[in-house]
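If you scroll down you'll find the structure; I have some questions about it.
With one protein chain removed, the remaining protein chains of the complex are shown where they sit.
Then we have chain A:
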Amino acid sequence: MEAPFEDVTRGVLNAVREVEELAGRRILDGERIITPQTGDQGVDLYVSTSSAGGGLQMMVSGLVLQMTGESAQRAALGAGAIVMDVIALNDGRRPHEKIRRLRQLRPDMILLSGGTDGGDVRRVAEMAEIILAADPKARLGAGYRLPVIYAGNQAAAEVVTGTLGDRTALSVVANLRPSLEQENLGPARDAIHELFMEHVMAHAPGYKKLMTWSPVPIMPTPGAVGIIIEAIARRDRMSVVGVDIGGATTDVFSVFQGVFNRTVSANLGMSYSVSNVMAEAGIENILRWVPFAVDEIDLRNRVKNKMIRPTTIPQSLEDLVIEQAIAREALRLAFEQHKALAVGLKGIQSQRTISDIMSQTETGATRVDLLDLGLLVGSGGVLSHAPRRVQAALMMVDGFLPEGLTQLAVDSIFMAPQLGVLSTVHEPAATQVFERDCLVRLGTVLSPLGAGKAGQPCLSVEVLADQTPIQRRIPFGELALIPLPEQGRVRVIARPERGFDLGPGKGKPLEAQVNGGVVGLIVDTRGRRPFVLPTEPAERIRRLRAWNAALGLYAKEV
């Protein structure tokens, strides 16, 4: 939103006019959307999402960083916010440092949690006093009071209201951690959405008008993506991971064991943040995916030049390969951050049996189970616009290292957010459009767990397509591609050698119906737990080239 387009409804009207032209249907009456539809005019429903102003930026606070602090973070991220900082009593900072931080960051909203119901009131009051002393100013508009949501110990609600009620726009909702064993993020998430509409968006030019056009609340864009991912996971009864890799940020969404989680890696991306990917991953981790020698000084300069001129695109094949290597590392780092936050509740007293002790499981283990992952969906320019779809598939495989049998898809036009809002009104319509017009099915990847020596027998695969069944034996240390029909499903039987596991157990066969796709069935016997690339440069380059050739990754060898 920059001058002269400071009013968001200008952009919406322009977009609607284009739809009118493309669809040959009158939708606008002057500057009003015609709804409901009558005959060949108008639409049934107009829905909207918003990422204006850099999205919703929040600070969250809890008493204990690893417990209520983490629950509060999950609630804010799940609602589609960027979490700028988590402040907790035990975060190692002194009160005045916390106060200074609150002032500097100027969040759009604060979520204050802390304590289980009936627990200690004093420590919650202390957090509220810190917020009061900071007297943080909202980012947009000086004249409005900062929205604060209190979702902590209900016994402290009165004290918090007494401290913050006059100075902030405070709403009190149910505790997001009523007991150590229980997390209840729904009310806090709903309150975030509501305050986002009421306070934050209402101060952005044109939003008041836009809000009257839609009977459904305007949602933060990433929050809406989460809703459609949850709907798909529910419909297909499978675990789903979605990733949206942008220029500045990378969002990861997951549903495992029916629990939705979202994380935003605020400084991992392909243009504005590309240099930070290099800083965080380390240059050697980027170069491990590049099948030719690169001068480090030259690579560093290239990456910085992309950062300062973020809209450029790779022209040479070498440049494309380097960009896709960086994307692999951005995906890997974003997924690592996701795994660290998408965890079970910490701090629970659980009864442990001898076998629990033997398996060393702890509370707070990640919910992300790659063997259980059924569908991996990617979106964002580097994946959606990769010149060959197989490049997108391999970037996701290398970044996420899926295990067992996993379907791969890309969201080519990034319609998921709008479908997320639509699904709150009409879920079957939304999931149907998602499946038919939004998802491009790439195929399936089959990756056995286990390690071995290159060339040792690992896996035999049988694909029972229409007429001619295909049988392949794939030794350890390879990538292979078996074409599948683009539409429909085929039966696949995979028999791992002893010592390799596809999910049912070591050496046990896996039989499944898998979706076809434009890429096909990728068989990845490069090993998992651990996945290791050769460290010796000449050997690494030789292997990368062989894998690229096996999948037909590029038009020529690079």
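Remarks
One rule holds in what follows: contacts are C-beta pairs under 8 Å (C-beta built on N, C-alpha and C of every residue); 3 or more make two chains touch, one makes a residue touch a chain; residues count from 1.
Simple rule for what comes next: contacts and distances are computed from a predicted model.
Remark: of the listed names "MptD family putative ECF transporter S component", "RnfC Barrel sandwich hybrid domain-containing protein", "CDP-glycerol glycerophosphotransferase family protein" or "CheY-like chemotaxis protein", the one matching the undisplayed chain in UniProt is "RnfC Barrel sandwich hybrid domain-containing protein".
When the whole complex is considered, the residue among A:267, A:366 or A:412 that touches the unshown chain is A:267. Touch with the chain omitted from the figure is made, among A:14, A:305 or A:471, by A:305. Taking the complete complex into account, A:296 is the one of A:18, A:181 or A:296 that touches the chain left out.
Touch with the chain that is not drawn comes from one residue among A:38, A:316, A:467 or A:487, which is A:316.
When you scan A:279, A:413 or A:546 for touch with the missing chain, the hit is A:279. Residues of chain A in contact with the chain left out of this view: 2, 54, 95-96, 99-100, 121-123, 125-126, 129, 133, 159, 248, 267, 272-273, 275-276, 278-280, 296-298, 300-320, 385, 387-388, 555.
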